[in-house]
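To start, the structure itself, in C-alpha cells.
Entry: chain A
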Amino acid sequence: MEGILALLVGLFFVSAIYMMLSRRTVRILIGVVLLGNAVNLLIFTSGRLTIAAPPVIPLGLQTVDDTVANPLPQALILTAIVISFSLFAFLLVLSYRAFQELGTDDVDEMRDAEPAERRLPPMEY
Partner candidate 1 sequence: MPPSAIDGTLIFALAPFVAAALGPWLKSLVGHRAGWILAIVPALLFVHFAQMVPAIADGSVLRAGIDWIPSLSIRYSIRLDGLSLLFALLITGIGTFIVIYSGGYLKGHPNQGRFFSFILLFMGAMLGLVIADDLMSLFVFWELTSITSFLLIGFDHTRSASRRAALQALVITGGGGLALLAGFLLLMISTGASSLSDVLASGDAVRDSAAYLPILILVLGGAFAKSAQVPLHSWLPNAMEAPTPVSAYLHSATMVKAGVYLLMRLNPAFGDTLLWETILPIFGGATFLTGMVLAVRNTDLKQILAYTTVASLGVLVFLTGIGTEMALTGAVLYLIAHALFKGGLFMVAGTIDHETGTREIDGLGGLAGKMPITFFAALIACLSMAGLPPLIGFVAKEVLYEGLWHASGVSLALAVAVLGNAMMFAVAVILVFKPFLGAHQETPKPAHEGPISLWLGPIVLGLLSLVGALGLEATTHAIVGPMASAVAGRPLDLHLHLIPTGLKPPVILTLITIALGVVFAVVYRPLRRLFVSVLDGIGWGPDRGFDQILRSLVFLASGLSDILQPGRMKGYVTITFLAVTVGLLVPMWLFGEFPTFMGINADAPFYFWVVLGIAAASLLAVLVAQTRLIAIVTLGIQGTMVAIIFMLYGAPDLSFTQFMVEILSVVILALVMTRLNLSPTDHRPFPTRLRDGALALACGGAFTLALIAVIEQPFDPRVSEFYAEYARAIAHGRNIVNVIIVDFRGLDTLGEISVVMCAGLAILALIRLKSRENRGPLARPDLDQGESLKEAALDQ
Partner candidate 2 sequence: MTVLLANVLLALAWGAITGSFALLNLLFGFVLASMALWLIREQLGTAGAVTRMWRAAGLAGLFFWELVMSSIRVAIIVLSPHRPLKPAIVAYPLQVDRDFEITLLANLITLTPGTLSLDVSEDRETLFIHCIDAPDPDGVIEDIKNGFERKIMETFR
C-alpha cells in the first residue's frame, strides 16, 4: 500500500516543483501548497501505513486493543500542516503586496532589491 501512496507523493512533488518553477507568484504559491501536501503525505507514508483504526483509545480501555495507525507521524504532520499553512498565508499576502508595490507578479521582473543595471563599485581609492 505504501508503495502506491509513495508514487502519489512523487506526483505531488512533481506538480509542486513544476508550479514552483513558474515565474508567477500565484503559481509559485500553488506550488507551495502542493509541496506542503506532498511533504505531509511523505511523512505519513514514511511512518508506515495501515488501513487501521484511528489512534484513539476506546472508551472503556486503558490502551488500544488492536493495531491502530501510527500516531506520531500524525502529530508531526499536524504541526507541519499548521506551519505550512501559516507560511503559505504569509507568502501569499507578501506576493500580493509585492504585486501592489512592484507592479508585477513575475518574480524575474522583481528587481528592486537587486537592480538589473549593476553599478560597478567606485574604482578610485
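Here is the rule we go by: contacts are C-beta pairs under 8 Å (C-beta built on N, C-alpha and C of every residue); 3 or more make two chains touch, one makes a residue touch a chain; residues count from 1.
Candidate selection criterion: all candidates are chains of the complex that A comes from, given by their letters.
Bear in mind that the values here come from a model prediction, so they are computed numbers and not experimental data.
As listed, 1 or 2 are all part of this complex, and the one touching chain A is 1.
Of all residues in chain A, only 1-24, 26-30, 33-34, 37-38, 40-42, 44-59, 61-64, 68-72, 74-79, 81-83, 85-90, 92-94, 96-97, 99-101, 105-108, 110-111, 113-116, 118, 120-121, 123-125 touch candidate 1 in the complex they form.
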